[in-house]
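Just one protein chain is left out here, and the rest sit where they should.
Chain IDs A, B and C follow the sequence of writing; residue 1 opens each chain.
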Amino acid sequence: MVDGCPPRIPLSESDIQPFMDARRPGTSRFVTQRKEPDQVRILSGVFDGLTTGTPISLMIENTDQRSKDYSEIKDRYRPGHADYTYDAKYGHRDYRGGGRSSARETACRVAAGAVARKIIDGVTIRGAVISIGDQDIDRARWDWDTTSNNPFWCPDPVAAQRWEAYLDMIRKSGNSVGAIAEVHADGVPVGWGSPVYAKLDTEIAAGLMSINAVKGVEIGDGFKAGRSKGTDNADEMRLGPNGEIEFLANHSGGVLGGISNGNTITARLAIKPTSSMLTPTKSVNARGEEVDVVTKGRHDPCVGIRAVPVAEAMLACALADAFLMHRAQIGTPE
Amino acid sequence: MVDGCPPRIPLSESDIQPFMDARRPGTSRFVTQRKEPDQVRILSGVFDGLTTGTPISLMIENTDQRSKDYSEIKDRYRPGHADYTYDAKYGHRDYRGGGRSSARETACRVAAGAVARKIIDGVTIRGAVISIGDQDIDRARWDWDTTSNNPFWCPDPVAAQRWEAYLDMIRKSGNSVGAIAEVHADGVPVGWGSPVYAKLDTEIAAGLMSINAVKGVEIGDGFKAGRSKGTDNADEMRLGPNGEIEFLANHSGGVLGGISNGNTITARLAIKPTSSMLTPTKSVNARGEEVDVVTKGRHDPCVGIRAVPVAEAMLACALADAFLMHRAQIGTPE
Amino acid sequence: MVDGCPPRIPLSESDIQPFMDARRPGTSRFVTQRKEPDQVRILSGVFDGLTTGTPISLMIENTDQRSKDYSEIKDRYRPGHADYTYDAKYGHRDYRGGGRSSARETACRVAAGAVARKIIDGVTIRGAVISIGDQDIDRARWDWDTTSNNPFWCPDPVAAQRWEAYLDMIRKSGNSVGAIAEVHADGVPVGWGSPVYAKLDTEIAAGLMSINAVKGVEIGDGFKAGRSKGTDNADEMRLGPNGEIEFLANHSGGVLGGISNGNTITARLAIKPTSSMLTPTKSVNARGEEVDVVTKGRHDPCVGIRAVPVAEAMLACALADAFLMHRAQIGTPE
Partner (left out) sequence: MVDGCPPRIPLSESDIQPFMDARRPGTSRFVTQRKEPDQVRILSGVFDGLTTGTPISLMIENTDQRSKDYSEIKDRYRPGHADYTYDAKYGHRDYRGGGRSSARETACRVAAGAVARKIIDGVTIRGAVISIGDQDIDRARWDWDTTSNNPFWCPDPVAAQRWEAYLDMIRKSGNSVGAIAEVHADGVPVGWGSPVYAKLDTEIAAGLMSINAVKGVEIGDGFKAGRSKGTDNADEMRLGPNGEIEFLANHSGGVLGGISNGNTITARLAIKPTSSMLTPTKSVNARGEEVDVVTKGRHDPCVGIRAVPVAEAMLACALADAFLMHRAQIGTPE
């Protein structure tokens, strides 16, 4: 359910579906083999091809659930999963696929992100995986066009090839591996965001951290800034050919004091290895007995890959929110 | 203004002041030399020594402002500061000390955090600086008692000594430097937080990222998890002597699926070097001219030090919120 | 979408459907002749017959829409309807049945109200129509059991008979008529609500006023209190047989200072006559021409009748919210 979308924006399922397809499982041997078409239907909020300004209800139905895959984990808590915390909190949980903690929940985020992109039409949002396990890209080879030519959203064609062999090894050993992704937004004007509450960087960080399995978030230089000197971190300013302000660097990731500065917004997120593995792990069950857990379901060896379209969506949502709030705060420039 | 504090909690200024004093400027040569007593007064919400359940209004008055220190930056944008983004957004800003973007704003956070600590009485919240610039602590020497025996909240007595010389060098060279801090919460029971919205880790990350100058946030292993294998990241479970669930590791930082798992909550934050330096930096002014900026005000060479009490406060606030929401969701256990 | 429902509450479609049936159109000649089964399906948030604590998604599909009935009003604004304001605000609207301003929207409210009732299990919520047009009930004959024995939710069997003839006359003359309804909640303990924000009476009033066509709301004596003396309005207190506080009257409608006082919560709402009539009314169209409008769709001659289950639902929702907030504020009594 997407509320707050302005009226008269052209919107149809075909604006959303490509992003669903990007996140969709089953597209390569490096992601879960569930076959979900992830077909999105617009149930409300659009009339005659235009948004009406009222809530947009989007529905994506599951078609390939195999609940029996999960019967073994009905009573046993998978380490690193929410099984135990859900049970302890609620005294009751939908164990099939993890219920609400399933990565399928991110399909909704991607659909919402597609709507958010339409709201901030002039902004370009792109994402990439910059490392899988300890295998980094070489930023000198960064090429955005490459990201869609390999199954990893990898912007470095050389690394992409290396990752194939690496991930095959991980997968065959019944293990899983973490990843680090980076998302950019180009075209955000100066002024979006707020000084203390709803800071733009806070909202972006919150959106990214709320994605399943994300354990760290950076804006701009991030942790590197925490190890730098002031002289190395300064985003100095000069005037461009038409008298406009230009930044000589972008250590801040496009946000100063919670407000966009006109530079590219950059953020990174660390995604932990999925806890669902074929390797047995020590656990306990709901009856208070020690057990070993092997998860036989069809899982991603590196859930970080499919996190890219989700992270892009969260960035789009944070920016659309900031844009709409900016309109309330300041009005529309003439 | 602190709203939502339950009634009948003993509260007085003396519960808050020690935390204010911890954040207070002017306490050593490594922090800004402004002399602010940061005396907090409770204006409402407390009667006969107990909270009434109604909003608690806290006031901290500035006494050592020297607005003339800022006259030079009235029209020129300090690189890395919010001067330019505020002006561009609002067309008008309070330039004295950066107005709302001043680090003085964090005094309010610390006061609120002291109230939050009273709400979650059984939880212990502590923080430390784990690196200044490229100078790391040795975690093997970690001693919480040490943090209050040096001006850096440093848990490693050897590193603390080294940092004195290092920061003197930074300060004398007219430069500044970043830092990384870590905060822990012990005693959080299993069950606080929510599955998708208001996840506990999201709320903690948002609280930390909203602190001035913070550029990165991690929960548990954070970015290291993004470089790990599943077998290295698993927080396996076993039964303790009394049949209670015990985690054999805490890579997840005490949060699984957005909900606390009973382990120590751990988070880290990267604080960029303050942009206010004696070293000149290239900038522009409000009249569209290129200028060099030197900030003569009394600034912290490493603003990350004073971020520790603020980060503790934000962690306390996020936990108090989660606790109160948990009470709404589940009720109080008998 | 119902968010915030606590876990482990037994819930199935059969808990909701009876309330849907009460609001359902087509049940007598005094309400619209649309035939909608208003079958509710639970899509999420319930597992093994118990709520999981996660959002409950409810779906009610339209089956008897006849969009062609509305083709005549596509371009002409029905007086008293939202046609003109929607077009002026959004520049675009779904004209079929009024889109989001259709009274069908209240079906969702009734479904949500059924869930809310489960959350506040010990509270009894009932509603009645106390006047149609200028035809009042006699409160001396009030009998709750009567309300379900006539098509008007009328608690006075004599008035119910009179209303049949009266409404037949209204309907046959191509006119419509307003009504006043009253809702009660018994069993609300003392203490729900808040002093300034989220006052219980404010929340109830807001819930009732948000129902389509409602133009007035009263708590307790309401407007009569505005015409009374203090001595006539005092809800004096005495001790009951077991030392408990008893109120000798209930002018306040069960709320004092925004907080429930243990008495029956009482509220009234005025519902305007539906603006969709067979009688022609002067209007303009979207092309800026003067027109006469006759609405041929199947409309309620007295939309106030079907407002009763909706008003009950809004009262239930306001109380469930207050209960959950009270749990956060105070915890659960042992």
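Rule of thumb we're sticking to: a contact is a pair of C-beta atoms (placed from the backbone, for glycine too) under 8 Å apart; a residue touches a chain by one contact, two chains touch by 3 or more.
In this text the structure is predicted, and so the values were computed from the model without any measurement.
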Original post:
Which one, C:E72, C:E105, C:E164 or C:D186, makes contact with the chain that was left out?
Top reply: C:E105
Original post:
Thinking of the whole complex, not just what is shown, which of C:G97, C:G258 or C:P309 touches the missing chain?
Top reply: C:G258
**OP:** Pick out which of C:S12, C:T85 or C:Q161 touches the chain that's been left out of the picture.
**Re:** C:T85
Subject >> For chain C, residues in touch with the removed chain >> reply: 77, 79-82, 84-86, 88-90, 98, 100-101, 105, 131, 133-134, 170, 175-180, 190-191, 193, 195-197, 199, 201-203, 205-206, 209-210, 212, 215-239, 243, 245, 248, 251-253, 256-262, 269-275, 277, 279, 281-284, 288-290, 304, 326, 329-330
Original post:
Can you name the residues of chain B that touch the chain not displayed here?
Top reply: 1, 7-8, 47-48, 50-54, 89-94, 99-100
Subject >> Touch list for chain A against the chain that is not drawn >> reply: 3-4, 6-7, 53-54, 195-197, 324-325, 327-332, 334
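In this text, only the chains that are shown with their structure count from here on.
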**OP:** Averaging only over C-alpha atoms, locate the centres of chain A and chain C and give their separation in whole Å.
**Re:** 41
**OP:** Would you kindly tell me how far, in whole Å, the mean C-alpha position of chain C lies from that of chain B?
**Re:** 47
Original post:
What is the distance, in whole Å, between the centres of chain A and chain B, each centre taken as the mean of its C-alpha atoms?
Top reply: 26
**OP:** Provide the list of chain A residues touching at least two other chains, using ranges where the numbers run on.
**Re:** 89-90, 100
